[in-house]
Structure formats: C-alpha cells, structure tokens
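Working notes, structure below.
Only one protein chain is missing from this complex, and each of the others stays in its spot.
Let's turn to chain A:
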Amino acid sequence: MDFSALTSFVISWQSLVILAVFGISLLIATYSTYAERVVAAFLQDRVGPDRAGPYGLLQPLADAVKLFTKEEFFPAGANRGLFVFGPCLAMTTALMASAVIPFGNTLLLGNGEVVRLQAIEVNIGMLYVFGVVSLGVYGLMIGGWASNNKFSLLGAIRAAAQAVSYELAMGMALIALLMVTGTLSLRQIALQQYDGLWNIVYQPLGFIIFCVCAFAETNRTPFDLPECETELVGGYHTEYSSMKMGLYLFAEYINVFVASAVMSTLYFGGFSFPGEHLLYNYLTASQSELFAHNVVTILGTVTLFAKIFFFIFFFMWVRWTLPRFRYDQLMRLGWTMLFPLAILNIILTGAFILFFGNKEAKLDVSKEAAPTEIRTVARR
C-alpha cells in the first residue's frame, strides 16, 4: 500500500474541513449583518431590509460593494502603519478562535478513515479560545490609538479596561466548568455531554457569568461602551472608513459567532442532541454501523448550528432590548458583582464535587480518546 498517498489523502480531507470552518465563519458573519437588521426590524415592528434581492437577502453583498468602493481616508497625524494594522489584527484574532471548536463528531469514510469535523484538535482548546479572545482587544486599542483622535483614544481605553475586567470573571467561570469536566479539550467536553446531562445543569451560575462576560468581550450592547455613539461619536472606529471600518464590524460578528459556538459547546451539549443513542441503535439495526454513525454525526452538526443560531439571535435580541450601561455601572458590575459571584461559584462547585461527585467516572472519560473510542462513546 502506498502510505504517503494515503497520508496526503487524509491531510487533504482534514484541510477541507479547515477551509470549510474558515468559510462558514465568514459566511455566518456576513449574514449576521443581515440578520441583525431583520431581528431589529422584527423587534421594533418594522419591515427591515427588503430591496436587494428576495427578502433583501443580497443586502450583505450590496453593503460589501459600498464599503469596498468608498474612499479610504487617513486622518492627519495618524500613525499609518498601526492605523492599518489595527483592523487586520481585529479580524485575524476573531478568525483564529473558530479553529478549535468541534463542529461535529467524526465522519467515517468507507475505507476506514476518520475525518474530524473540527479544524484542529488540541488538548488545551479552552485555554486557546480564552487566549485568542483576550488578544482581540489589541485590534481595538491599536486602531483607536493610531487614529490620533480624542474620541478614538477614549474608546480604545474603555475597550482595554472593559476587556481586562471581564476576562477575570470569564476565566473564573471557566475554572468552575473545568472542575466539572476535568479536561480542557473542547472535543472531550462535547463528548462528555453525549451520554448525560448538559453542563448547564451542573453550572447554571457559571453559564450566566460566562454569558454576561461574552457580551462584554464581544463589545455588544449593553456593553458596547468602546463604540458608544452617544458619547464618543463612533468610539475606536470614529476615523475609519471604507473596508477598514468594515473589517472592524465584521470582526465583531465573527466574535459573536465564536462566542455562541463556545457557549453551545461548553454548556449546551455541543453536537449532542436528545435521543441520539436511540437513533444510533435503530439505524445500526436496520442499516449498518457506519451509516448510523455518519447520520448521527451530521444530525449533531445540524443541531450544533441550530444552537449557535439561537445564541446569535439571543445576542441580537438583547441588543435591541436593553439600553447601554453607564461606564461606572459597567465597572461596578464586573468587579463587585460578577467577580465575587464567580469565586462563589468555584467554591460551590468544589463543595459539590467533594461531597456528591463521582470523581472516578469523570476522570475516566477525560482520558485521551482515540478515534475508535469516539465511536464507542457514541454507541453507548
């Protein structure tokens, strides 16, 4: 057997998955701009975009054409290099995070190959996402500072203070989750929820803290203080025009997508759905094991995307429902409410694990699972 040809074939399947994840992130971000307006129109009882194409579905394309053809403007006294670097960095860090998110279990090809529906699997996935999210603020800070504008600078400073404050509570919420799961790998966390309750049952408080912090980290209303247009004109992107502005807006929607995907994976079962074992057993009996595994995997991916879309809708729902916080309220919420709550959550979780937890069972699942083992997990 020609081994090198086989290896390159496997690599090509995996690289196709990577390309697909990249493309899907961009596509979902594109249509999030459309969805945002449709949701806003729905919540405010308006019609919304309906001119470009049927139901206004071509609106994102029209927006892109507009942004690309607008004049690129450099403000006087701006630091040119960093002014261009800011939006690039915002976009890059936003796209990096979706690399480790498991969008599905494995697909089994007929010749015994296994394709993971995930760009790359690392056993520190949760830390990777957290690290990349914490880097996202650099794009905002650099862009805001390089614009040589007071409002941009204020926006950048707010972005930095907000990101650092809410990262702490977010990390604490993740630590409590980590105590429950016993692993940092997002794939393992998703697989653990395959035959059991979703993590939201064990970590309701942790989820609320994480969700609030996700809103703050993605700079969405009610935490969009860095671009607060009633106080700061446009905040950090006041001086930006054309596609550089577009990249900032785009990065925000990719962040929303990633935050939704992470929340679904960590707390809402990832690619698992109720009744999958029944379906798997039924299909194994009537068809073949291979067929059953692949069908369950594809349905799982569809379920995960349904969960992600729900959370994206939730982000927009909140945006058009709640007013913006004042800056001192934002800081007080972060430091004097979420932070102590997160510590309390850690203590409570530790106490529960100590008194009621079945440590052996959890540790067993957290061990490194080979692709074949993944199938046995699915079968149970």
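The definition used in the following text is that a residue touches a chain if its C-beta (ideal position, glycine included) is under 8 Å from a C-beta of that chain, and two chains touch if they have at least 3 such contacts; residues count from 1.
Following the convention adopted for this analysis, contacts and distances are computed from a predicted model.
Undergrad: If you look up the hidden chain in UniProt, what protein name do you find among "Sugar ABC transporter substrate-binding protein", "DNA-directed RNA polymerase sigma-70 factor", "Spermidine/putrescine transport system permease protein" or "NADH-quinone oxidoreductase subunit J"?
TA: In UniProt, the chain excluded from the picture bears the name "NADH-quinone oxidoreductase subunit J".
Undergrad: Any idea which of A:Val38, A:Ala119, A:Val137 or A:Val212 touches the chain not displayed?
TA: A:Val137
Undergrad: Can you say which of A:Tyr128, A:Phe250, A:Phe305 or A:Phe325 touches the chain missing from this structure?
TA: In the full complex, the listed residue that touches the missing chain is A:Tyr128.
Undergrad: Of the residues listed, A:Ala160, A:Leu205, A:Leu279 or A:Leu348, which one is in contact with the missing chain?
TA: That would be A:Ala160, which touches the missing chain.
Undergrad: If the hidden chain were put back, which residues of chain A would touch it?
TA: So the residues of chain A touching the unseen chain are 79, 82, 122-124, 127-128, 130-131, 134-135, 137-138, 141-142, 145, 153, 156-157, 160-161, 163-164, 167, 171, 184.
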